[in-house]
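Excluded from the complex is one protein chain; the other protein chains are retained at their positions.
Our next item is subunit A:
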Amino acid sequence: MNNQLFGYDPQDTWLHHLGGATKLLAFIGLSVIAMASYDTRFTIVVMILTLILFKQAKITWRQISLVVKVIFAFSVLNLITVYIFAPEYGVHIYGTRHLLLGNHGYFTLTQEQLFYEFNLALKYIVTVPLALIFLITTNPSEFAASLNRVGVSYRISYAIALALRYIPDVQANYLQISLAQQARGYELSKKAKLATRLKGATQVLMPLIFSSLERIDTISQAMELRRFGRNKKRTWYMDHKLGKADYGTLLVVAGIIVIGIGLFKVNGGRFFNPFK
């Protein structure tokens, strides 16, 4: 289905062959260090690395266009909100003030604020491809097994895997119901009036929720019949033993994290300050 929120896409790349636990740990590790560090040089290097990985994962624009558009819109909104609430936050962080626009009043634009917001934007460019690589190259069942392997309860792991499997189902369901209701004459296009569109949306929403709720018994009974939750531990069909590529990847990621932490010491904190 086009324009899914996200979903696993089986391909033959080295990223697809990596273990779920490896990808999960690498993804969390890189995301955390990229979000924690405000060293622009470091973030740019990590960004280039993630974009190379993104290319190697053979992810197409069609697969990610919807989620990227949504994230882009919110990122821009977030950057604007940061400026509206704290237009002098950059000045507060970097300790200098290079004015670009407006010399008095609440809204002033400084180089420091722009630099701070540029760093925030970089973080989105780093973490979004990482998340998409992880989601598109990892089978939900293997993801559940990997979560369990890193210490998450298997019930929670299974619930997450179940949720990941549901997302494409709900979206496919939505598309079917939406087309059926449009064929019956309900207007959902952007050309229609808001009231008409809301009425049409309700005609899609109700059957969508009902159909989803109706399958709950089927799924829970199937799980119950397979004695789900009877034992404290379980085995996984999709479990993946760690190989050389996994250890190599974890070593590289650990190296990047160590460099990131090392830069905290070099910069005397999380922020790289080009203004001093």
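Going forward, a contact is a pair of C-beta atoms (placed from the backbone, for glycine too) under 8 Å apart; a residue touches a chain by one contact, two chains touch by 3 or more; residues count from 1.
We adopt the following convention: contacts and distances are computed from a predicted model.
For the chain that is left out, the UniProt protein name among "Cell shape-determining protein MreC", "Biotin transporter", "Peroxiredoxin" or "Phenylalanine--tRNA ligase alpha subunit" is "Biotin transporter". When you scan A:Val32, A:Ile52, A:Leu99 or A:Ile261 for touch with the missing chain, the hit is A:Val32. For the chain missing from the display, the contacting residue among A:Leu101, A:Ala195 or A:Ile216 is A:Ile216, taking the whole complex into account. As for the chain not pictured, it touches subunit A at residues 5-6, 24, 27-28, 31-32, 35-36, 66-67, 70-71, 73-75, 77-78, 80-81, 84-86, 127-128, 130-132, 134-135, 147, 155-156, 158-160, 162-164, 166-167, 170-171, 205-206, 209-210, 212-213, 216-217, 219-220, 223-224, 228-230.
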